[in-house]
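Below: one structure in structure tokens.
Excluded from the complex is one protein chain; the other protein chains are retained at their positions.
What follows is chain A.
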Amino acid sequence: MGSRYDRSLVVFSPDGHLFQVEYAIEAVRKGFLVVGVRGNDSIVLGVERKATAKLQDPASVRKIVAIDEQICLGFAGLQADARMLINRARIEAQSYRLTLDEPITVEYLTKYIAGVQQKYTQSGGARPFGISTLVAGFDTAGKPQLYQTDPSGTFSAWKANAIGRNSKTVREFLEKGWKETSGRDTIKACMRALTEAVEAGSKNMEIAVVGPQGGMQILPDSEVDALVEEINADKAAADAARRASASGQ
């Protein structure tokens, strides 16, 4: 009976946990996968494409959205919660522009989103947001940046990260093969990571590229399939090279 009441948001558990926040993180782990990879000249966000019902219009289900000209956001978890948070982020970005006559920085926006998420871990009668976000954009010096937030309100910058289901596997894959990339290689790196958990092909994945000129470019299906072909060809070539060197001592 006592442990049931520990699950209230405004009460710590005896061993220092906020169970509601941890359960929210669980909810994120059930959401669809989003992978983000930061290259030298772009950030690539890859999303596991939801299998839409026949009569549903897939274009209305957006997992990567623009916050402002120069910043995009991908989320994993409860879509409805994400919608609310994205709205707040968009308003904050415009308010910043109005007050300072400058575009908002990726870090400032991430700090704001994380701040909103934190506020909801400290008030009674409200539950935390059940989403983690990957915020991608360019800073004023022209360097690409990738940040992640989670339901507890923490945020940090990443070279590459994954959120949602199978994110642990994907992250481990990213850590293993990590190296600095640019241009097309960054896209392929993201797709390779995505393929660890999702079947390759435009039917199951959606790729968005955030470039320095601002805005987010969602790759058309043909482009995605072409890249899948390239990755397979690269892999085959690498395997052949390995086999050749192994057999030829």
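A few remarks follow.
What we mean here is this: a residue touches a chain if its C-beta (ideal position, glycine included) is under 8 Å from a C-beta of that chain, and two chains touch if they have at least 3 such contacts; residues count from 1.
Quick note on the criterion: contacts and distances are computed from a predicted model.
Not shown: a single chain whose UniProt protein name, out of "ribulose-phosphate 3-epimerase", "Proteasome subunit beta", "Phospholipid-transporting ATPase" or "Presenilin", is "Proteasome subunit beta". When the full complex is taken into account, the listed residue touching the unshown chain is A:T99, out of A:T99, A:Q213 or A:S247. Of the listed positions A:D41, A:E69 or A:E107, the one in contact with the omitted chain in the full complex is A:E107.
Think of the hidden chain as still there; on chain A it touches residues 99-102, 105, 107-108, 111, 140-141.
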